[in-house]
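Single-structure report; data block below.
With one protein chain removed, the remaining protein chains of the complex are shown where they sit.
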Amino acid sequence: MAKAGAIRIGVLGASGYTGADLIRLAACHPEIEIGVLAASSHAGKPLAEVFPHLTFLDAPELVKAEDADWSSCDAVFSGLPHGTAQDLIAQLPKHLRIIDMSADFRLRDVETYRRWYGREHIAQDLLKQAVYGLSEHYVEQIADARLVACPGCYPTAVLMALLPLAKSKLIEVKDLIIDAKSGTTGAGRSLKQNLLFAEAGEGLSPYSFASHRHAPEMEQEIGLASGEEIVLNFTPYLIPMSRGELVTCYVRLKNGASAGDLRAVIEAAYREKPFVRLAAPGVLPATQMVRGSNYCLINVFEDRVPGRAIVIATIDNLVKGSAGQALQNFNLMFGLPETTGLQQLPLFP
Amino acid sequence: MAKAGAIRIGVLGASGYTGADLIRLAACHPEIEIGVLAASSHAGKPLAEVFPHLTFLDAPELVKAEDADWSSCDAVFSGLPHGTAQDLIAQLPKHLRIIDMSADFRLRDVETYRRWYGREHIAQDLLKQAVYGLSEHYVEQIADARLVACPGCYPTAVLMALLPLAKSKLIEVKDLIIDAKSGTTGAGRSLKQNLLFAEAGEGLSPYSFASHRHAPEMEQEIGLASGEEIVLNFTPYLIPMSRGELVTCYVRLKNGASAGDLRAVIEAAYREKPFVRLAAPGVLPATQMVRGSNYCLINVFEDRVPGRAIVIATIDNLVKGSAGQALQNFNLMFGLPETTGLQQLPLFP
Amino acid sequence: MAKAGAIRIGVLGASGYTGADLIRLAACHPEIEIGVLAASSHAGKPLAEVFPHLTFLDAPELVKAEDADWSSCDAVFSGLPHGTAQDLIAQLPKHLRIIDMSADFRLRDVETYRRWYGREHIAQDLLKQAVYGLSEHYVEQIADARLVACPGCYPTAVLMALLPLAKSKLIEVKDLIIDAKSGTTGAGRSLKQNLLFAEAGEGLSPYSFASHRHAPEMEQEIGLASGEEIVLNFTPYLIPMSRGELVTCYVRLKNGASAGDLRAVIEAAYREKPFVRLAAPGVLPATQMVRGSNYCLINVFEDRVPGRAIVIATIDNLVKGSAGQALQNFNLMFGLPETTGLQQLPLFP
Partner (left out) sequence: MAKAGAIRIGVLGASGYTGADLIRLAACHPEIEIGVLAASSHAGKPLAEVFPHLTFLDAPELVKAEDADWSSCDAVFSGLPHGTAQDLIAQLPKHLRIIDMSADFRLRDVETYRRWYGREHIAQDLLKQAVYGLSEHYVEQIADARLVACPGCYPTAVLMALLPLAKSKLIEVKDLIIDAKSGTTGAGRSLKQNLLFAEAGEGLSPYSFASHRHAPEMEQEIGLASGEEIVLNFTPYLIPMSRGELVTCYVRLKNGASAGDLRAVIEAAYREKPFVRLAAPGVLPATQMVRGSNYCLINVFEDRVPGRAIVIATIDNLVKGSAGQALQNFNLMFGLPETTGLQQLPLFP
């Protein structure tokens, strides 16, 4: 893995799906060398034992986070679950720049954090420094940040679609209905009955009704963009597929806007952005169009109900929704071209 | 197949999925004898060649519709596509009672039919006699009908959820958003690229945006129930599963109603109905809960957005959404207990 | 659930997949009344909480096995895992007839049991009385048995294909290669990483290589039928589907036999058997042809390698491979027609 002049990274939570996808992408990134892989419950094992598809990578052995040698590392990616993430990140040496894929540093308000996550935030100083890592929308802040909090997978898709519109004042942000579908990796690698093949397969189910923790994150960002305090409808479903996320935002138009006006706003917002694209008129985004890639595809449609429009966005939840966006942020932080190591095309079929 | 005193049926369109599921259910119905199986493009073949899973059934050979001997039949089920259905049904002998699973006799207005189906209706007399076969809502009319037009799969689920509410005046019927997900059998057995396993699998895609032909059917029935002319949002998705349908209706409350009020209305509407059930508070309907069965499961949820509620319904699109409801209508038409031959429990996992 | 004159049953292990499928089938069996549902870790819950698809059934609440009132029951089905099964079955009142779906009473030799299951058998007296419940092959013994040990799912498919051939001396039983594919429910409802949708989906993997516990069971029965002591190759794979099992037996012919001779033997063996069928020449059995049903479909093919033939059998592992065969045995034990409550046709698509 030793590359001359490379930036050396460590990964916390290397035994989870986001960790694995980060490793998969980082291993092919031309400027990265993987120095540390931490996964406490699997310390001492080769990576290939935990993720056999990474057999072909010459990777360091898994270690406990507390045993890691961070001295020669420049950056750390964390794929830990919330709670654990803040505990460990708070203890990392100061020279490290941190890209966190958990929920721990996304909510700017500690009270909101406590209400939705049911615990006190124990790293509030860090929280204040953290930058919300929605790459296309916070470029400069990310470039300068020590700690970047990558958005949740759903918020990434939803905010790519709605942030430009919220800023434009063309939609009623207090009446947003978001019907959101995700593959099962959105729930991580946890051993839950409803995630078994025999239960999640050949069927679909809503979950976390009116209580999904990604709601406050979207409300925070749409609130900031629009200048209004909002509550939104967010209704997620578990779909029998591994990867992929598609969100449908039912929006009420205001100020005389049409669906075409929304198209124009979104087109302008991402014209220079390599990973976010407005689809051609009438083309229906589908998760198959972005699987395995860092792309986000958006489109806008007229609604048959007058005064309404529909905005659809799709991403791969593990790439643009997590590990890919994390690497994109890393590129921004280290002054590399944004697309470095991220130009794989979607895998279809 | 000969059963003493049985009612003898024929099936038009025996080589499609709805035809096959009708045969599967009818074969175990204690009062039915299958007399004729018509499938013009496969005439002369044994049924097992077209549907190997029906190898175990001692069924009549497939014939052309025009060669069928209807004289000893009492009833005909049609699983033909729209257009073909009206052509063939118009020619059937008058002694036959007809349960049509196509779209040809669902829309009461010939102009609406022409606009959405792009052709003139050639059996307008029959259309006038036809009864809309939403079993739980038109019991008496179905019992007396010669021709029953079974609802589409989506309308079945949506109308089970919304008809009682539309009648109750507790929701704003002019602002309905319906996000609807279906397995691939909803599209029938047609050879289309997007229905290939390699394309429909591991991904999800919206389709027929703002143009799905089930929309006018729902608008007709909700319009009748509420006394208002409406246009609704209906957004369907293709989900990587074979069977199952789940519809989420985002409704605006009116007249001071709460989600609890909606629950009470739905509970009352189906208290005596064996196949439609309001789930316990908080239980999230999932397609796995009804797969392979004639049941419909409904629930109501508060929305985080004030003044709104969410109503979810799920069915198996080939059973309650097609062949099962057709048999239920047959039972009503022939004076049999509604549940005869339809009490199979869902197949899970 | 109360039916006049019904036979009253109890179910041990009602929270597992075989338990659930037994309940699904028993609920529609005209002579059965479900009296007791035991599932120790879920005692006190309604069945619908553990299996929401059984919401539509008016079932007794789950109880601990030791709290069950067996006095009014006539028979008990056990869907417990091995080990636990023998412990609990040994304590059941003597008036109960028992149909066990675990592995505990399948191996006639306690030493073989100890070697493969890594524990002493604690109910060796019961073991001596137990009858191997391969319905079509042990009709009389099953009818008279107090305790029937239903075969494993793989042995059911393999033995249906090979027992008649082993008896016929037309194949070399010491050179059997069995390549066997199963859906994920074959592994039960256990929370294992490799059974997660994200890991078992979109891929296939061999497992339990040369160590699967169904091997000694097949060796026992083929050994008995052929009079030879054998060791066989049994290579199972996990397939991304919920239900279904297909076994391919590569056999060396002997005594001048041809594939046609094997067909004749199998045809003769099952001519009078309602659930086992030899497919028409050239028809390739597929799991889709039996899904959800108690049928077993077999066919024989010539091999391109001279002196060899191929025998394929397919079943639904949860029905003919478990709960369905258990009910078939129950029918035999209680003098009912073998097919009672089991004539559902396969569910396809």
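General observations
In order of appearance the chains are A, B and C, and numbering begins at 1 in each one.
Quick note on the criterion: a contact is a pair of C-beta atoms (placed from the backbone, for glycine too) under 8 Å apart; a residue touches a chain by one contact, two chains touch by 3 or more.
Here the structure is a predicted model, which is why all the values come from computation and not from measurement.
Among A:38, A:123, A:290 or A:336, only A:290 touches the chain left out of the display.
Set against the missing chain, the residues B:96, B:143, B:195 or B:264 yield one that touches it, B:195. Of A:202, A:221, A:245 or A:261, it is A:202 that touches the chain left out of the display. One chain is missing from the display, and on chain C it is touched by residues 174-177, 179, 181, 183, 198-199, 201-207, 209-210, 215, 231-235, 237, 239-244, 246, 248, 250, 284-288, 291, 301-306, 308, 310, 312, 349.
For chain A, the residues touching the chain absent from view are 17, 20, 24, 27-28, 51-57, 185, 201-202, 242-243, 277, 279, 283, 286, 288-293, 295, 297, 343-349. The missing chain lies against chain B, touching residues 17, 183-185, 189, 191-193, 195-198, 200-202, 240-242.
Criterion: only the chains that are shown with their structure count from here on.
Between chain B and chain C, the centres computed from C-alpha atoms are 36 Å apart. Chain centres here are Cα averages; for chain A and chain B they lie 39 Å apart. The centroid of the Cα atoms in chain A and the matching centroid in chain C are 45 Å apart. Contact with two or more other chains is made by residues 201-202, 242-243, 286, 288, 291, 349 of chain B.
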